[in-house]
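Omission of a single protein chain aside, the complex is shown with its protein chains in their original locations.
Should a chain be cited, it is by its letter among A and B, assigned in written order, with residues numbered from 1 in that chain.
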Amino acid sequence: MDETTPPPPPEEHSPPPPPPQSHTGSPTDFLKGVVGKRVIVRLTSGVDYQGILSCLDGYMNIALEQTEEHVNGAITNRYGDAFIRGNNVLYISAAETI
Amino acid sequence: MDPSATGIQEPFDLIRLSLSERVFVKLRGDREVTGILHAYDGHMNLILSDVEETIMIVDTENAPDGTVNVAKRKMEMLFVRGDGVILVSPPSRA
């Protein structure tokens, strides 16, 4: 009978590189990873705060340093430190590699 | 400044370290207040003294957009309910 085409020989490649850490972790891992890093915090109002994430708590209350307030892309305020009440937070985005 | 040098472990530390200092508070409804912080709680209810409130009123009718009218008023001692608070900024300590 006709021979079925043999399966391709198994290639001895190295296993695929693990995906970058930032894609594997839980939301908690992400939050732990961005502490001390530059972040963008968007509020539900659409206002953005860009600064260094000092810390945050379970309510997503946030402490930022060297904060710039952005409204429609323009800087509208600067704060040395800023406490953001968690209920206003839409998301936290890493603004540098974590 | 080194971010880790400020000794802040949770966000409320930032507020605690601002007691008896003048703080800036951004509120819902295009309002801002500055005042000396005397008390707060976990809801971000605040008690401030020597308060100045600024209300931004955007004039959409007879002004080119972007024009903001500002109303200011002063109050001696004020309780601010926490649910209206968006942001609190302590005095910049250099």
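Convention: contacts are C-beta pairs under 8 Å (C-beta built on N, C-alpha and C of every residue); 3 or more make two chains touch, one makes a residue touch a chain.
To be clear about the criterion, contacts and distances are computed from a predicted model.
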Absent chain [UniProt protein name; select from "LSM complex subunit LSm2", "Guanine nucleotide-binding protein alpha subunit", "Proteasome subunit beta" or "Ras-related protein Rab"]: "LSM complex subunit LSm2"
Chains in view touching the one left out: B
Residues belonging to chain B that touch the chain removed from view: 10, 12, 16, 19-20, 29, 36, 38-42, 45, 47, 49, 75-81, 83-84
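Simple rule for what comes next: only the chains that are shown with their structure count from here on.
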Residues of chain A touching chain B in the complex: 36, 43, 45, 49, 52, 54-57, 61-63, 65, 67, 79-85, 87-88
Residues on chain B engaged by chain A in the complex (per definition of touch): 1, 3-4, 6, 8-15, 24, 44, 82-83, 85-90, 92-94
